[in-house]
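Every protein chain of the complex appears in place save one, which is left out.
Here is subunit A:
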């Protein structure tokens, strides 16, 4: 299980990093999203893997050996904040696209000529 999850985290992270290094804003947003999956799983895995013992106590609230609840609590808020950040980046992306007229991360196409008074839209 550990090797599978570790490999999975690695693939998620690699895809995320790859996308974050791409020039289009949408790629970067998606990359951040993938990277946050990887990081959330990574933090979660810091509590070690346990099958079938969620940190929910039984009816009598007797203390049993359960999965570590601390990383879970950390990841839970991270999930919701992650959604908020994706939304924020998406909106910034859209606003930047509206203002600059393109979807390059730098706000201008690298190989295009600079706009001049004679030719405002090169």
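Just so it is clear, a contact is a pair of C-beta atoms (placed from the backbone, for glycine too) under 8 Å apart; a residue touches a chain by one contact, two chains touch by 3 or more; residues count from 1.
In the analysis below, contacts and distances are computed from a predicted model.
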Protein name as given in UniProt for the chain not displayed, "2-oxoacid:ferredoxin oxidoreductase subunit beta", "Monovalent cation/H+ antiporter subunit A", "Ribosome-dependent ATPase" or "ABC transporter permease": "Monovalent cation/H+ antiporter subunit A"
Touch residues of subunit A, complete complex, unshown partner: 1-24, 26-31, 33-34, 37-38, 40-42, 44-58, 61, 63, 66-70, 72-73, 75-77, 79-88, 90-95, 97-99, 101-103, 105-106, 109-111
